[in-house]
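Missing here is one protein chain; the remaining ones are kept as they sit in the complex.
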Amino acid sequence: MLQQFLDSLIADGTLGGMPRDVAYLIGMLGAGALVVFGFVLNISGVTTFVERRVWARIQSRIGPNRVGPQGILQWLADGIKLLMKEEAIPFAADSALFKLAPFVVTVGFITAFVAVPFSSALVIADLNLGILYITSMTSLVVVGIMIAGWASNNKWSLIGGIRAAAQIVSYEIPAALSIFTVILITGTLSMQGIIQQQGWGPWDWFIFHSPFTFVGFFITFVSLLAEGNRTPFDLPEAESELVAGFVTEYSGARYLFFFLVEWGNLYVISAILVTLFLGGWQVPMIPGLAESPFWLNLTQAVTFIVKSYAGVITMMWIRATLPRVRVDQLMSTCWKYLLPIAFVNFMGTALWVLIWPEGFRFAELALTLLGFSMVVYFFYRVVFHLRRSGAELTFSPLS
Amino acid sequence: MSIAGFEVEVDRGRGLETEEMTLNMGPQHPSTHGVLRFVVKADGEIMRRAIPDVGYLHRSIEKISEKVGYHGFMPYTDRVDYVAAMFCNQGWGMVTEKLADIEVPKRGEYCRVIAAELNRISSHLLSVGTMILDIGAITPFFHAFREREKINDLLEELCGARLTYNYMRIGGVAWDLPPGYEEKVLAFLSQFDRMLEEYDDLVTSNKLFRARCSGVAAISPADAAAYNLVGPNLRACGVRYDVRRDEPYSVYPELEFDVPVGTGSAGAVGDSFDRYLVRILEIKESIKILRQCFQQIPDGPVVAKVPRKLKPPAGDVQIRVESARGDMSWYAVSDGSEFPYRCKVRTGSFAAMGMIEELSKGLMLADLVTVIASLDIVAPEVDR
Partner (left out) sequence: MEAAEIHAALRDKFSDKISATDEAAKDPSAVVDGAAIREICAFLRDDERLRFDVLNNQTGVDYKAEGYIEVVYHLYSYEYRHGVVLKARANRDEPVLPSVEEVWKAANWLEREIYDLLGVKFLDHTDLRRLLMPEDWVGYPLRKDFVEPEEYHGISTTRESLLR
């Protein structure tokens, strides 16, 4: 689409004889900047605000509600404040690496967005090794974290950095193995290709494709949670143990970058899960929708973002509920449980695809039913707890 | 070491040696509960030793007692343990009453017990809330503090302060219960009962929480006695000893309550989880005590007639109060003048703090914060 647009501009002569490659380069940079500034940075910021409000509700507080209507501009105020702040670099720190680290982290995060799809047409580049590209690019984050931990010349930072490295390297393996189960079914690594092979209905999603992908979804979820340093796996910056882990010595804008990445990563994790297992941007083909590319892409983008954000909110809810695991428990979870199960899944899916290359409709429907009964049971429990203690939450002994 | 019947020589010393790291945890650290410092000798994530360095909060309260007189010292006792100030008030009141042979009126004693038990609940809530915060969960901390706020409101209505109460006087308490206080406390208690169930669901039965606490720093009853561990920490080791029951004071003999002990329900007896659970069970016992108090409280004066210039006869006495952090031992010497000659308080945290160096050997770095939190150490109580 971009290419056609640029071609038409060149044909018009608007660009005044600019070489084709340069025009393409500028066009791509412009589109990239649009995505980064229009979506990536904002989604991290808004996510911090949403997270604080969601937490506040869970913890019977109100949360930020002063800046803008209902505090919706709080994230902007926080960001501007952090940008304005003085940046202190410790005297003993390795200054060059110390300054470099936040950018490595940010690059690892933002470049992942190159292959993250939003709708059937809205994707910066539909790379044919999409998912592989994303997993390798997000792994760049750990390099940045390790640099930050080392360069700070602070023992807490160092422990945080080492923990991050150990954790991410370990959890890459089950995550990759579970991602491969989907690749076995699709035969393609392209993000768009994977989505195109799923349908809009839950029974056409890969999570309900077979029992193995069903388990694989949860393994991927847990592993990606660990890779994103989220509770219960937030050991690298465990504030009650390591002060603030690898960000202990950072302040100002560089500190901001780390948190930009941390919250933005939530969206990337969810986008990966939605793409691989939850049907991506697939929408039902209502007659008339297919004819209008604008409305089609809009519905698809909304579907995708809503699904991803549901994942983001789930992760917030997990963070608000669970305590942190210990480092030995973290490692044994990965190597003793997730890894063997991921291997079994991988083999199982291979067999399943061999037996039913087109999928097994009965299993898909049964798993869909199972998945939905789990969701219904969850909401039943929520209602039960609210009924039991709803009145007590607002009780005050003095009124 | 043997693997499947074969004797394998593993030389752990050579080639695998790592440098011991000295970490300075504190004085400013998020989970040291006040200003205290640990010098941690660690090999990676595993601690060799954690040496406590206290004294950052030393306000020389014992020295102050020698300068301000018996009545004047009461507000200072609040600062010994500002999380559970009622017990320090009560301790100082009791030790002076014993020195000067003052009888506290019955209603005054009941007021003391009501205030102290409310304070015990709030202190235990703070303890378990911060413990789970140190383990990494955030929400239960807010839930605990939400309930604690309500108790603070109640105590504020009783004595006008939310933290440093200065409620008790030598010979009784400063004020009688305000009108309608019974209804307010009972309404709170019936509400709190149901919130405790919620807390059990969220924390006590949380698998990750249990996994983090089970078997961490389990203490044997013999060790607990040798280190003079007291209060909930001692009872978690399986020793059924409570000063309120075994060395009764005040009106506790007239009240019925159980003394919960650790059973090792998550792992070993006397581990961090037991210490947590004993506190939760004690909150339930305190609720029982409070309900009985309001049924049995008689009418009458709340404070005995005590001379302004109190001059107890020369001598030395010791009393023991079951504070929220356990047996708090007050020792006072009088020389017949209006100023105490010497006053000493040995607090629960002081004893627990002395044990940390021994407990920390071989634990993970993350377990140190669990241990500090589960022993319920309040730094000002250590330093005084």
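Per-chain numbering from 1; labels A and B assigned in written order.
Methods note: contacts are C-beta pairs under 8 Å (C-beta built on N, C-alpha and C of every residue); 3 or more make two chains touch, one makes a residue touch a chain.
Fair warning: this is a prediction, and the values are worked out from it, not measured in the lab.
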| item | value |
| --- | --- |
| For the chain not depicted, the shown chains it touches | B |
| Option from B:E45, B:D78 or B:D383 whose C-beta touches the chain left out | B:D383 |
| Touching the absent chain when the full complex is considered, from B:E147, B:D327, B:D367 or B:E381 | B:D327 |
| Which residue of B:K98, B:R148 or B:K311 touches the chain not shown here | B:K98 |
| Residue ranges of chain B at the interface with the undisplayed chain | 54-55, 58, 60, 62-63, 98-99, 222-223, 225-228, 239, 241, 246-247, 315-318, 320, 327, 329, 331, 333, 341-342, 344, 346, 350-351, 353-355, 358, 383-384 |
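Methods note: only the chains that are shown with their structure count from here on.
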| item | value |
| --- | --- |
| Chain B-facing residues of chain A, complex | 55, 58-61, 155-156, 159, 231-232, 234-235, 238-241, 243, 319-329, 385, 388-389, 392, 395-398 |
| Of chain B, residues touching chain A in the complex | 21, 23-24, 29-31, 45, 132-139, 142-143, 146, 150, 153-154, 157, 184-185, 187-188, 191, 194-195, 197-198, 201-202, 206, 208-209, 211-212, 364-369 |
